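Let me begin by presenting the structure, written as structure tokens, before commenting on it.
For this view, one protein chain was removed and the others were kept in their places.
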Amino acid sequence: MPVRDWFKARDDRRRYAPVNAAQGRSEAARGAWHKCDGCGRIMYGGERADNLCVCPQCEHHMAMSAGERIASLVDPGTFQEIDEGLTSRDPLQFTAGTPYAEKLAGARERTGLNEAILVGKATIGGAPAIVGAMDFRFIGASMGSAVGEKVARAFELATAERLPVVLAIASGGARMQEGMLSLMQMAKTSAAVARHDAAGLGYVAVLTHPTTGGVTASFATLADVTLAEPGARVGFTGPRIIEQTTSEKLPKDFQSAESMLAHGMIDEVVSRDAIAARVASLLRYLVPRDGGGSVA
Amino acid sequence: MPVRDWFKARDDRRRYAPVNAAQGRSEAARGAWHKCDGCGRIMYGGERADNLCVCPQCEHHMAMSAGERIASLVDPGTFQEIDEGLTSRDPLQFTAGTPYAEKLAGARERTGLNEAILVGKATIGGAPAIVGAMDFRFIGASMGSAVGEKVARAFELATAERLPVVLAIASGGARMQEGMLSLMQMAKTSAAVARHDAAGLGYVAVLTHPTTGGVTASFATLADVTLAEPGARVGFTGPRIIEQTTSEKLPKDFQSAESMLAHGMIDEVVSRDAIAARVASLLRYLVPRDGGGSVA
Amino acid sequence: MKRYVMGFERPLAELESKLDSLKELEVSEEPDLAREIEELTVEVDELRGTLYSALSPWEKVQVSRHPDRPRTQDYVAALFTDVVELRGDRAFRDDPAVLTALATVAGRRVVVLGHRKGKTARENAERNFGMAHPEGLRKARRGMRLADKLGLPIVSFIDTPGASPGVGAEERGQAWAISECLATLSSVRVPVVAVGIGEGGSGGALAIGFGDRLIMLEHAYYSVITPESCASILVRETDRAGEMAASLALTAQDLVDLGLADEIVGEPRGGAHRDPEAAIGDVGRAVVSALDALSEREADALVEERYERLRSIGEFTGVG
Partner (left out) sequence: MKRYVMGFERPLAELESKLDSLKELEVSEEPDLAREIEELTVEVDELRGTLYSALSPWEKVQVSRHPDRPRTQDYVAALFTDVVELRGDRAFRDDPAVLTALATVAGRRVVVLGHRKGKTARENAERNFGMAHPEGLRKARRGMRLADKLGLPIVSFIDTPGASPGVGAEERGQAWAISECLATLSSVRVPVVAVGIGEGGSGGALAIGFGDRLIMLEHAYYSVITPESCASILVRETDRAGEMAASLALTAQDLVDLGLADEIVGEPRGGAHRDPEAAIGDVGRAVVSALDALSEREADALVEERYERLRSIGEFTGVG
């Protein structure tokens, strides 16, 4: 190959079609207005959606719903949800604070979701994968039995069909209203990830604001490649608890994605509009030795 | 089992016979005198040998020859040397400083050894193992082709016979007079340790003063359990080079076994008279799943 | 005699003080006094029995934290022989809050893991109250991997308020250290017996705290979050921790009812700290009998059963 071809080859890189962020959203939502948490700028829903919920003034990455997130990640029209009916019960009849049953009902109604995570099969940049996204509006995207079950099933399905997994993660941690059943979801999901990993299959995690507590300390931090959104808080113990229990002064950018990158925990901080293309690039590499895809 | 038996059981621990440190040494050596590097105290060879070359006044652990070390480790009369004839050549005809051929000849004459490591089969506390010891008097126990070969063969023999390996290590590093052939011994020995490890077999390293350079950065730091003698210097880059190339102030106990223990690199600092018993305890655990011993 | 008195023990403590005073008088050899002492002794004992047979979850949390309660190191010293401690994560530090050791129990060679609380203020300062830093969990993971390589069962003692909170722990990847332990412990091809001996606080406990068997001491707790933190988050009032303790289903009996624990080891009347030798012996028997049962399993079956055990945890509806 002549030398100049080496240089030319660089420009032949595959480009991915822009993601249709508005997919699956109603016109009503496009009309509502939102205030940027970062700078206070007012945006109408349409502008917000077109901009992937990133503030055009300060580039603050605002929370996305699980549906918006999936739409921003996958090739249009390819997402097939699985386990959509799964939802947590109230095994402990937990009534401290707002009763858990009420919280669950409210979250379902407000979000239109049955649980804090949406999981399905899709393609990203043409590559098939099991894809999931968590929704912080659903009880802080906390992990109870149903979230744990959906994550475990996602990795099991991916293992059976020899597919990579891509998860967009946000979470306040374990769902304390399910007590020890929630804590054990950390072990359950980690076990499922470990089997997927041992099968030689790839896993990309996209950590978004905030990724904390028991979810961070289980499946969220077991990926082969870990991306994070700018400014996302990523950590185990929350800053408030640390300040209360220790007399430590927290560094200015404590637990920011950027700080965790410097501390060696994250592979790359990627702004939202570049994530789908980045994941697509990664999926080219995260195929198993046998080429992957369903064994069926 | 009644409760008191739990407590009683503790006193039934197997005790190992004291090691005969003088084994294999001449009466002439017992008559010579030595000055302690630590406190300057004068000792006659006999006293020194009976005390495992540890100063009775300041407990400084003086250098041991490979033969003395082996004698201090293994059950009396069980050591069968292997590869005793192996010795490095002078492949680069290296003449800078003292010519390498002269150095080799001088070291052989002074130590009565053919190379800087002694390897053999023995039992320790009754358990069979491949056992080796390095001798700092032999060109600073540097690793050239022959040392690398003897280490690699030791691990290969142990793998073939499903035995654990116990090495007492001291070294100034790679033997620069053999150039790249020496450097590559680091990869060669590490590869042999990796195969032994993958076969589910155990390896105990005893780091003695000094364990530095290329030996530290290869087989010396790949053990399942790493012991070190009190005060031993353990590190990669020597303090003089660090002071020359950086402007850093070295901490007082820099690279001491005790400091490396605190920094998480070593399992235990064990005084010399307790090492054989400690290794014997460890060998009870470092047997492979199938029970170990020769497959022949 | 100065005693550490938990709130719910105050009536008991008052009787005991009275008993102590009477005993000091006993030198006078009044016959009535001797009888009074005898009666009071019985009364104290009965009250203790009554109190401890019906401890509330919050009272159990307090008992689990009692400063005289036997700790991991007490169990190891009493039950195990030929103990060789492994230290360090080979990358940053040796964390004294976590114990990793090769040890022998009733003739069985195992790897022991455990949170290591101190008993004195100095010990606790050094050991961070048994709260592991990431390097401590990474040391435990070294132990898990060595056990896996050598085929040694793992026995793990759970006793921690949680993973260490703090800037350094976060910056060195506390979450990563925990999740890597979870992935490893779920996959090791050797029996794993976990024992809740005191506090079982959240992810820091779970990192070394599950396996093929979970044995709980009667008054030990295991919880997704400490009752205090739960109260602080849910109702913003830490003095409602007791109420949270009841809601969180964190007692040994709760864990058995939820299908998470296999066995409860009863504690001596008044808690393990009143008769450590008996408590330790009972735990030892339970551990050995679990090891005996598990040692008959093939490694493949063992790992498969552990996976199914984890997979079956959780209550949800709408299976589809």
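Per-chain residue numbering starts at 1, and chain names A, B and C are given in the order in which the chains are listed.
Just so we're on the same page, contacts are C-beta pairs under 8 Å (C-beta built on N, C-alpha and C of every residue); 3 or more make two chains touch, one makes a residue touch a chain.
Given the structure is predicted, the values throughout are model-derived calculations rather than measurements.
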Counting the whole assembly, list the visible chains that the omitted chain makes contact with.
A, B, C
By the document's definition of touch, the residue of B:Ser65, B:Thr111 or B:Ser190 touching the omitted chain is B:Ser190
Mind pulling the chain C residues that touch the left-out chain?
90-92, 134, 138, 172-173, 176-177
Chain not shown, touching residues in chain A:
1-3, 6-7, 9-10, 12-14, 197, 200, 202, 224-225, 261-268, 278, 281-282, 284-289
Positions on chain B where the hidden chain makes contact:
83-89, 91-92, 94-97, 114, 144-146, 148-149, 152, 174, 176, 178-188, 190-195, 197-198, 213-214, 216-222, 234-237, 241-242, 244-246, 248, 250-251, 254-255, 259, 263-265
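We take it that only the chains that are shown with their structure count from here on.
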Smallest number of contact steps required from chain A to reach chain B:
2
Indicate, using Cα centroids, the chain positioned nearest the centre of all protein chains shown.
C
Tell me which chain's centre, taken as the mean of its C-alpha atoms, is farthest from chain A.
B
Per the C-alpha centroid definition, the whole-Å distance linking chain A and chain B comes out as 51
Starting from the mean Cα coordinates of chain A and chain C, work out the distance between those two points in Å.
34
Interchain centroid distance [CA atoms averaged], chain B/chain C, Å:
40
